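Sharing a structure below in structure tokens format, with a few things to ask.
Missing here: one protein chain of the complex. Every other protein chain is in place.
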Amino acid sequence: MTSCWGQHIHLSIFGESHGPMIGAVIDGLPSGFTIDEAQIAAEMDRRSARGKDLATPRKEADRVRIVSGYFNGKTTGTPLTGIIENGNTYSSDYEKTKNKMRPGHADYTAFLRYGGFQDYRGGGHFSGRLTAPMVFAGAVAKQILAQKVPALSVGSRIVQIGQVRDSSVLGPKDYAALQYADAGFPVVDGTLKEAMIREITEARAQKDSVGGIVEGYITGVPGGLGSPIFDNVESRLASFLFAIPAVKGVSFGSGFDISGMRGSEANDAFRMENGHVVTATNHNGGINGGITNGMPIVFRVAFKPTPSIAQTQATIDMATRENTELAIQGRHDPCIVIRALPVVESAAALCLLDLMMEAGGRHE
Amino acid sequence: MTSCWGQHIHLSIFGESHGPMIGAVIDGLPSGFTIDEAQIAAEMDRRSARGKDLATPRKEADRVRIVSGYFNGKTTGTPLTGIIENGNTYSSDYEKTKNKMRPGHADYTAFLRYGGFQDYRGGGHFSGRLTAPMVFAGAVAKQILAQKVPALSVGSRIVQIGQVRDSSVLGPKDYAALQYADAGFPVVDGTLKEAMIREITEARAQKDSVGGIVEGYITGVPGGLGSPIFDNVESRLASFLFAIPAVKGVSFGSGFDISGMRGSEANDAFRMENGHVVTATNHNGGINGGITNGMPIVFRVAFKPTPSIAQTQATIDMATRENTELAIQGRHDPCIVIRALPVVESAAALCLLDLMMEAGGRHE
Amino acid sequence: MTSCWGQHIHLSIFGESHGPMIGAVIDGLPSGFTIDEAQIAAEMDRRSARGKDLATPRKEADRVRIVSGYFNGKTTGTPLTGIIENGNTYSSDYEKTKNKMRPGHADYTAFLRYGGFQDYRGGGHFSGRLTAPMVFAGAVAKQILAQKVPALSVGSRIVQIGQVRDSSVLGPKDYAALQYADAGFPVVDGTLKEAMIREITEARAQKDSVGGIVEGYITGVPGGLGSPIFDNVESRLASFLFAIPAVKGVSFGSGFDISGMRGSEANDAFRMENGHVVTATNHNGGINGGITNGMPIVFRVAFKPTPSIAQTQATIDMATRENTELAIQGRHDPCIVIRALPVVESAAALCLLDLMMEAGGRHE
Partner (left out) sequence: MTSCWGQHIHLSIFGESHGPMIGAVIDGLPSGFTIDEAQIAAEMDRRSARGKDLATPRKEADRVRIVSGYFNGKTTGTPLTGIIENGNTYSSDYEKTKNKMRPGHADYTAFLRYGGFQDYRGGGHFSGRLTAPMVFAGAVAKQILAQKVPALSVGSRIVQIGQVRDSSVLGPKDYAALQYADAGFPVVDGTLKEAMIREITEARAQKDSVGGIVEGYITGVPGGLGSPIFDNVESRLASFLFAIPAVKGVSFGSGFDISGMRGSEANDAFRMENGHVVTATNHNGGINGGITNGMPIVFRVAFKPTPSIAQTQATIDMATRENTELAIQGRHDPCIVIRALPVVESAAALCLLDLMMEAGGRHE
């Protein structure tokens, strides 16, 4: 299978960038949970390029139409399907360059994988546009979680864009209270916003692009979710995060920095606090042995710079199998980090819901 | 499911650190492939603490007995099972401290997950000892791959131990030719070995531990393996790597560093070379859009310092639900990075074999 | 998961009887296979009630719109999605009786399973209407199989309707040559057609319904498909067949009659015939030890009489939790056997394709 995820809920994503529609089927949801379509639209807008002067000129309404599993404003528990019509597509942009493999893109590997039969327009099924159904599914999961576990909250923040990095150090208790000067650009050290935006605008001016690092976090997590070995929380969440286009790294807690620590520092000491078990530090990101310990789940996601750049690049032509050059026209984001925030949160929300279904409770 | 992995081959791991035996059932293997038990033993020895003065005094022979799926020296294609008897266990080490939750360990989360019914001796099913069946399975996968794709090779190297980091920069063509001064301690910059070992011995002397970073690589990879969205190669390999105890981060290619690059740098340009498609650089680690492009698959794995340290640590007692202190006796590794190398390679080999089964070919 | 099937291809079905649309996502298909939409329409018509005076007055066009995984007339290999708009629904038929549990239907069990949040209109997700996406998926599978294995053919015939049974005995070689006087009413003993139709018309006249038995068959099957124990062909095909509403029994070869045979009769003797391995008889329905032996796969499916009947029936009211009576209005089939034929064939085609994907070959 190529486009399915989940053990208890089951997400199936379909569609191509320039096909008639894209969508998601979410199976195994609990029944009787209220879904507010306005909240779905709000999440879709966070991902959408509309109103973002730093994003691609391709502006999609991304209006989701729920066509199954939804009755009288609530989930039925049967497969919930949302479809999003594609519009505003200029396929001709791609027709004339279809044999030129865009560097950093899946053009060449898709060619190998599908024998040349893939829909190459706009990246087809590999397009970042396929993150729209992910956000739809995540928006549904967030609403169900909010009704199941009111204390639970999913968030994300920008840690790095290009060379500008926010080195703010946060303790486990800081996450529940995180506020941002600009909710649309969530940086803890707000003074960095300008410099981060400059990274993007400068790259775009140079027909280039930049990447960045997003930190996702979940607070109010019930302890004891997940399992050892292969069914651990890190594996399950990472398997979704790596499915987001452009992601090349995933880490939990102190991540790669933990490798430089001593055990005496990395071990988060357990303490009793008002009858609750807490840890003083959270270098393990709320997960021990693959199972949640009740502290915030904190993870980082490394995004590479958008591979679509307007500069002329060296590449190959699959028709002639000769070296050639390519200047990508199309319409692209100089940096997808900002639009990626709701996608990262969706992965977290869906993973949490999947984990919670294990502990049962199929009805509202 | 808690201890199963794979889509086409299917690995099921069982056992506890202090139970009678641990083992692995590998289902869905192709039939007719020769298995050399000596090669399995050699891989088991790489993981074993025996003869490693930097490792735990607990020395297990880790002799694998193949009890199914193996006939006349070849795989039958039916479930191949290997069992490893546990010996040399001092359960009494754990009995008296069973209610004291070891910081950085799964004691507390296992308690939540299993309601106190888990086998707490030596970490039970959460023990690093469960990596032995992983290595057994990996050794089988390596041998099948060697017969299926002679050009394919799986390797790993130490990038960091404690604070000592090997910053050697390798190009895509360097991996096939990597040689190490000490195969048992694979560091590209051999001059760092002494300093890395000092990190470990100093930590041990201070009743502490250190972590490290391992880089795994696969050369001679066929292009076109994997699929888009959720079934991508990164997700599938990462889901195994995060199942290795103490892993807190996984990245591919340039990993988190790619987030600081410009697209014009991160995009690996495709070139024709003697009729073959190659990329000049390999910042994407041999994977575009979740599918292999034929370049070396390169990935990094962040290991945290061994949580078991002899220092007295603050923690809680689950029986009294009060704060307490704990000085772990037992026998432990001050650094598991060296022993982790064959485990990381096993994840890579099993993932590659799983991917190759998609392209069919059930017989030798 | 509730509505997914398959190991290598992956079918996800969504929708409710009175929702805006129903559909199917087929993932893991091979790429580059030509899909003729006219052939899909022809299969949809076989299932549709249109032009069938023995069927429900609810006439749906059941036009399938392929919205993904399909490019330039061929499969791309990415998820192929087909949607079918619902029209011609009289939901008011159901509103006033929603608390009266229709005997033989899923109303009561759906109430228990979904806590009363299910879409009860026309059976919602439990409706026989959900067999339309199955037939769409089966029509796609049939076309791919025809290109992969030209010799392979999937068919079905009516063995019994009500009390009228066709006892024709067929040898393994008869299946490839089966012809029917009326392809729309495939009975080997054509003289029985009239009596079978009378069973249906008499039942309808008495505000009642009848069931029947369908025999499905696949000829030209490659040998060696399937696996022992849980992954056998019978389990995989039966798991789909029992998903068809109203199916209460599935058998292979001589089915329940084989239990009365002696081993010397039931054992299909292997013979060499023009260099090919054949069996003189086919009591095992082309499957030994769960694996195809190259003879026709023959299986029978028992359908119960349509539970929706116009007679007044005793039942309960979930609102008052008291006994009550119910006379189902709505529009229903007095016998679904004829319309079930393409559904049974779809199960067979999808199962064969799923089995064949194991043997690899992802491209045309």
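Note that the chains are named A, B and C in the order they appear, and that numbering of residues resets to 1 at the start of each chain.
Note that in this section a contact is a pair of C-beta atoms (placed from the backbone, for glycine too) under 8 Å apart; a residue touches a chain by one contact, two chains touch by 3 or more.
All values reported here derive from a predicted model rather than from experimental measurement.
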Query - Residue of C:I26, C:I66, C:L130 or C:I297 in touch with the missing chain, whole complex considered - result: C:L130
Query - Touching residue (missing chain; options C:D45, C:E85 or C:D208) - result: C:D208
Report task. Kindly note down the residues of chain C that lie in touch with the hidden chain. Result -> 1-5, 7, 11, 13, 101, 103-106, 108-110, 112-113, 123, 125-126, 130, 160, 162-163, 203, 206, 208-213, 223-232, 234-236, 238-240, 242-243, 245, 247-256, 258-272, 275, 277, 279, 283-285, 287-294, 300, 302-309, 311, 313-316, 321-323
Query raised in the report: So which bits of chain B touch the chain we can't see?
Result: 1-4, 6, 10, 12-16, 19-23, 25, 27-28, 31-32, 65, 67-69, 71-72, 74-81, 83, 113-119, 124-125, 362-364
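Everything that follows uses one rule, which is that only the chains that are shown with their structure count from here on.
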Query raised in the report: Where the centres are mean C-alpha positions, what is the separation of chain A from chain B, in Å?
Result: 26
Query - Two or more partner chains touched - positions in chain B - result: 228
